[in-house]
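The block that comes next holds subunit A.
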Amino acid sequence: MSARLPNVAGVLGLVLLVVWAGSDLYRSSLLVTMLTYALVALGMYVPFVLAGSLSLSYSAYAATGAYAVAIGTAHAGWPLWLGMLVAPPVAAIIAVVLGAATMRLSGFYLGAVTLLFAEAFIQLLGNLGVTGGPSGIVGLPLLSFGGWEPSPQQTVLMAVVLTGVLALALDRLRRSPWGVVIRASREVPIAVDTAGVSVSVLNLVALGAGAAIASLGGALFTTYVGAVNPETFSVNVIFLAVFMPLIGGIGNPWGAVLGAAIVVHLTLNVDSLASSGTLLVSLSVLVILVLFPRGVLGFAGTAARGGTTLLTTVTKRGART
Partner candidate 1 sequence: MTALEIAGLFVRYGGALAVDDIALSVPPGQVTALVGPNGAGKSSAVLATCGTVRSTGEVRLDGERVDGWSPGRRTRAGLALVPQGRQLFSRLTVRENLLIGADQLRLPARSVAAAEERFPILAERRSSLAGVLSGGEQQMLAVARALMGRPRALLLDELVTGLAPLIVQQLATTVRALADDGLAVLVAAPDLVGLRDVVDRGYVLVRGRVVAEVEGGHRPLQSAYERALGLAVG
Partner candidate 2 sequence: MVGLRAGLRGMTNPQLWIAVVENGCFFALLGLAFYFNLTGAGFFNFGIGAIAMAAAFTGSWLVTEHGLSRPLAGVVGVLGAIAIAVVMELAVVRPVQARGEGELSALVAVGASLFTIIQLSGLFLGHEARSGQPFWSTAPFSVGSARVGSTVVPIVVITAALFTLSYLALQRTRLGRLTRAIGNDTDAARVLGLPINTARLLSFAAAGLIAALAGITFAGRSGVSPDNALHWTITGFLALVIGGTGTVWAPLLGGALLALANVFIPFYFGGDVLAYGLVVVAMLFFAFRPEGVFAPRVRV
């Protein structure tokens, strides 16, 4: 019962957001940014929250998705959606190759190398010809499926469905046998290894799956905005991707989606003139972590349980009097 609750609330929340955005282009744009972040954060959820492996090259995977769409369209004349299909496997391959090269690393050692990789990747994107160099690739056509051009709302709707489906899938995965094995590998790798699943291989799979999901975030953003450049997914994105699940609550992948919504609201939608979005986000991370240890979802869960108890007591008492 209670395991279903976040799923129901998450789907409901996404539906409400779509209704709220309606045909407003600004709100749609907010929503696309939120979904972009959410996808990157969901990508990070698999290796980071479940497997506990601190891979920090998430800006590179998002950028891979973005460039897959942009390069495919600009150089090969693909439709945008084809790029979106190609992005996940390409990002997964990059992640697995990087993961294999750093196979012996764990914890902060892995974090250090992957962070350096993320920085070098940005540099690489700016130096290659096929990526359009530092000015990147602009002026991509609109999304079109063999002639049908979805409206911005329809595009947003598709992105919402994609994100929702992924969050649901990750939640199921988390509770599945596979999820149990990978969560155990975070705490007691030796126990998993001696039970027959190689933790290094497991981590590679997690890194690949996470990169594939994150690349969808980059692909979505570029599809919607029609442009990409090396700085589009900067190192900042990595830190946001680490923050978002924690803000929302790491107990559930929906926490990452909720965290993305909160971050986007605070940085872009709160109307305090010229205020710093970064300041608002980091302050709220601090407040949330100190006040609601299990993130907003965890807090909501406790509150809901508390509320239910209160409600039942009240109704019982009401029935008696």
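Keep in mind how these were chosen: all candidates are chains of the complex that A comes from, given by their letters.
Keep in mind that, in the parts below, a contact is a pair of C-beta atoms (placed from the backbone, for glycine too) under 8 Å apart; a residue touches a chain by one contact, two chains touch by 3 or more; residues count from 1.
Bear in mind the structure is a predicted one, so any value in this text is a computation, not a measurement.
Within the complex, subunit A makes contact with only one of the listed candidates (1 or 2), namely 2.
By the touch rule above, subunit A contacts candidate 2 in their complex via residues 49, 101-102, 104-105, 108-109, 112-113, 115-117, 119-120, 123-124, 127, 190, 235, 239, 242-243, 246, 250, 276, 278-279, 281-283, 285-286, 289-290, 293-294.
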